[in-house]
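Note that one protein chain of the assembly has been removed; the remaining protein chains are unaltered in position.
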Amino acid sequence: MRMLTGFLTLLFCMVFGLAGPASAADAYPSKPIKLVVPYGAGNATDAAARLLAKFLEQELKTGVAVVNVVGAAGTIGSTQVLKAKPDGYTLLWNHLSLLTAYHTGASRFTWDSLTPICNGVRFYKALVVRGDAPWNNLKEFIAEAQKKPDAINWGVNIGAGLHFEALGFETMTDTKFHYVAGEGEADQINALLGGRIDVCTPSPQIVNQYKEDGRIRALATSTEKRLPSLPDVPTYQEEGIDLTFVYEPSLYGPPGLPAAIVATLNAAMAKIMKNPEFIEGLAKLAMDPAYMDQETFKKHLLKLDADLYMFARQGGLIPRQKI
Amino acid sequence: MRKDCVLGFLPPLIIIVACVFFWFALGELPLPRFEPMGPALFPKIVLGAIIGLTLLDMLCRGLGGNTAAAGEKAREGNDPASTRRTLICLSGFLFYLLLLDFTDISYLLLTFLFIAAECWYLGHCGRRALVLALIVGLGITALIYFIFGVVLQSFFP
Partner (left out) sequence: MDILGNIASGLDLICNLKILSIVILGTTLGIMVGVIPGLTATMAVALAIPMTFSMETMSGLALLISIYVGGMTGGLISAMLLNIPGTPGNIATTFDGYPMSMRGEPGRALGYGITASFLGGGFSYLCLLFLAPAIANLALKLNYFSIFSIIMCAMVMIADSSQGSMFKALAAGCIGMLAGLVGQDPIDASYRLTFDVYHLSAGFTEASVLIGVFAIPQLLSDMKNVDLRCPHFTVTYRNIIPKLVELRESAGLLLRSALIGTGIGIIPGVGASSSAIVAYNQAKATAKTPEKFGTGVKEGILAPEAANNAVSGGAMIPLLTLGIPGCPVAALLLSGLIIKDLQPGPALFSNNADIVYGFFLAFMLANLSMFFLMLAFIKPFAQVLKLPRYLLIPPILAFCTIGAFMSNNTMVDVWVLVGFGIFGFVLEKFGYPMAPFVLGFILGPPAELQLRRGLTYSRGDITLLFTDPVSVVFLILSLVILVLPLWQQMKLSRRMASDAHTS
């Protein structure tokens, strides 16, 4: 009896001893990939990431898990990827908040510390107010804001794209608002409906949700042309404000990511962007595919960064000293 | 009684010293820019609260006598054999974790050995304990493998 137990134990040990951890020497990707989304679950960027993850899984034949790491205008999530191993299993899905956070000093690094892989999708925001607000259109809103500077509460995620959009608006219309700190869209809508803020800029699809009960109204959108889902809402351009604010969540990797992995990912993304199912899914989220390969993307980022830096300077934001 | 007195005051003192240390560790955080509190204020409030409460507690105990503290210690029943056993078990556990983290030995093998060894040791190294320990070790390791490796398809350390 004792000998049998001993023998079985030995056998067991051998079997499990051999079944070691998965070898990382296989071709990429051989393990599940972690896609870090530095914003809360449920908002536009996150929804796009989850849609992408579904298709990426099919393309790369491996699991793609979306992980939300919230905080500080997306910096906490971006920092995680910055410090991750450059083996292609930790990737970042972030948009221009990556750059704006650097200009406001919330982040100590910007896009060039990571490996930009490719551009992803594109979406815009809508300027919304409560249904019972006294302003019927954008002009009335701006007029009131100009009369009473620092009186209207605008909900932003300090340091993120939302913040810069508000700053851009202020610069272009010569107004001043009071910023109330918040997190993503759901949080902003909660505060808006609760009366704690008077205006915010969520993604356009939210507006349609409240069309029936009318508690939220859109005054304008930040797009180039009117959105098909919001045909009665003018764009900033139409109202004479030279502001187009585009959010382009894109794929980044840790610094030092091997070119081979970048190429694989680029190829997969390019294919997905042409997939009609994916495009349809995006359309439901009021987004468009906007693929750019690595080189084009880098050039795009350079220009975007310069523009945003100008915004920051004009808006009176002096970046914190670099540490 | 004197020794208990001093020992009783030692942990609160350590806590206060630690708090002061952390207070200074927070010193170089930047001033707030968009909101009035900034990153350092709330932690400092919390540290202040810890120091204040600890002082209050020392005061109260100073007033009310140390009978409560002495009572707590006495209840524990410090018998050296059991303490030694606990320490050995704990070190065994730490050793298991060190092996997991810093070597490439298979997780399943280490877990099986760990469970069997500690069960057997805690069972006072009897023969019956050995058999049971091996069975439990096998069973639990197999269970873990099944739940995490097969059903959930995750990875092991």
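For clarity, chains are labelled A and B in written order, and residue numbers in each chain start from 1.
The rule is simple: contacts are C-beta pairs under 8 Å (C-beta built on N, C-alpha and C of every residue); 3 or more make two chains touch, one makes a residue touch a chain.
The shown structure was predicted, so the numbers you read here are calculated from the model rather than taken from an experiment.
Novice: Based on the whole complex, identify which of A:Gly63, A:Pro86 or A:Pro255 touches the chain you can't see.
Specialist: The missing chain is touched by A:Gly63.
Novice: Touch as defined at the start, partner being the missing chain; which of A:Tyr28, A:Tyr210 or A:Tyr309 qualifies?
Specialist: From the options A:Tyr28, A:Tyr210 or A:Tyr309, the contact with the absent chain belongs to A:Tyr210.
Novice: Name, in rising order, the residues on subunit A that touch the hidden chain in the full complex.
Specialist: 40-43, 46-47, 50, 54, 63, 65-66, 68-73, 75-76, 79-80, 83, 101, 106-107, 153, 158-159, 178-182, 185-187, 189-190, 193-197, 205-206, 208-213, 215, 281, 284
Novice: For review purposes, identify every residue of subunit B that touches the missing chain, sorted by number.
Specialist: 11, 15, 22, 25-26, 29-30, 32, 34-40, 42-43, 46-47, 49-50, 53-54, 56-57, 60-61, 63-65, 67-69, 72, 76, 82-83, 85-86, 89-90, 93-94, 96-97, 100-101, 111, 114-115, 118-119, 122-124, 129, 132-133, 136-137, 140-141, 144, 148, 152, 154-157
The rule is short, and it goes like this: only the chains that are shown with their structure count from here on.
Novice: Give, as an integer number of Å, the spacing between the C-alpha centres of subunit B and subunit A.
Specialist: Measuring from centre to centre gives 39 Å for this pair.
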